[in-house]
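And now, subunit A:
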Amino acid sequence: MKRPALETKISNFLSPLVVAGAGGFLVAIALLPKIAEAIRAQLGAMLPPTWATVANIALGVLATVFLVAQLPIFLIWFERKVAAHAQDRLGPMRVGWHGVLQSFADGIKLLFKEDIIADGIDRQLFRIAPVLVVMGAFGAFAVVPWGPGLLISDLNIALLYIVAITSLGAIGILMAGWASNNKYSLYGGMRSAAQLVAYEIPTALIILVVVLQVGSLSLQDIVAAQGDGLLGENRWLLTRMYGLNVVAFVIFFICGLAETNRNPFDIPEAESELVAGFHTEYSGMRFAFFFLAEYGAMWLVAGVAAILFLGGWVGPYFSGPLVFFLKTLFLVFVQMWLRWTLPRLRVDQLLALCWKYLIPIALAALVVVAGLSVQAS
Partner candidate 1 sequence: MSLKAADIQARLEAKFPGKIVAAKLDAIDPFLVVDQSALLDMGRTLRDEPELAFDTLHCLSAVDYLKEDRIEIVYHLSSLKHRHWIVLKVFLPRVDPKIPSVEKIWPTANWHEREAYDLFGVTFVAHSDPRRIFLPEDWAGHPLRKDWVWPEEWHGIAVKPGKQFAQRASEGESLGIGPFD
Partner candidate 2 sequence: MKDYLLQIWVSTKTIFLGLGVTFRHFFMPNATQQYLADENPEARWNSVIVPDGRLNERSRMRLHVKIEDCIGCKQCEKVCPVDCIYITTEKREKDEAPIFASDGTAIKQRVVQFDIDMSLCCYCQLCVYPCPTVCIVMTPEFEFAETSKENFLYRFAKEKPLRPAAEKKHEPAAAGA
């Protein structure tokens, strides 16, 4: 029985590192504005203005990529723990303190797994699909602000950009489903397309509800419009409009679940019906890509919801990236909590929910909000 001992040794050695890393991560997030300011100043002093901007953006991209690539690793562990405790289990316990290193172990395992490309499939599409899916999920992070000025690109049409680029993911899923030459994958891809087409509409309507109230598509402006915290003239959107925004928030959250293919809307990969749906034929790193994309998309949805309705980085007592991080983490937790509680909808019920309930309510909310906004102005 040598092996477990070695395991224990490794995890004993690595655990403090991970805990220290997590602590450092939180501190870094809390101090992000100051760090960014310092770097900006340093770069401005060292380089000519054009190059300083380029270097600044490059560093931002690097930091974001690093962040969003690390997040799934943490979230997967987090989800497994949430699942385990909802089910009276312990969850991963072996690798590191309460299994925090489990995702690293799984990642290494996936890296070393054989990349199976089955016979009779469309190789090019099969290879591109995971990349597209990851792009769709992670590309949107370019416009998500972590704090005032802490984002890669301050697009003035950021919301439009997010809606557009997340649709790429669905194309990737459709592509994966088609290219796999597997009937279950095909079903998964088709279901995903139907789901996306349907759920884009209420999402867009709810975004319009927010935009009507704020008057800008830029996420920075939206947060700025909620700058007073829980009370005051410019409080969080969730608490405004006599509770209408709560309805809007719920609809946005439901649509977010559907767009990230999370239970109860995980019909494209419905494990008990379609085996694994669109990624049945994938293995190794390509499978890991789908996994990363799923968790990236979860974070994105939660982050956007936090920005639109919960004031982004503006907290009741203090503000900053840490507040944003905690809000998003809470929303991600709610997603996981829902997943481990609810059964899965059927495909027609999923569409009925969208067309019969979400869209009419979202439309009504839009009309009422528009009316109230006009009255206010």
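How were these candidates chosen? In short, all candidates are chains of the complex that A comes from, given by their letters.
Keep this in mind: contacts are C-beta pairs under 8 Å (C-beta built on N, C-alpha and C of every residue); 3 or more make two chains touch, one makes a residue touch a chain; residues count from 1.
What you see is a predicted model; the values in this text were computed from it and never measured.
Candidates 1 or 2 all come from the same complex, and the one touching subunit A there is 2.
Per the touch definition, subunit A reaches candidate 2 in the complex via residues 1, 4-5, 82, 85-90, 93, 337-338, 340-342, 357.
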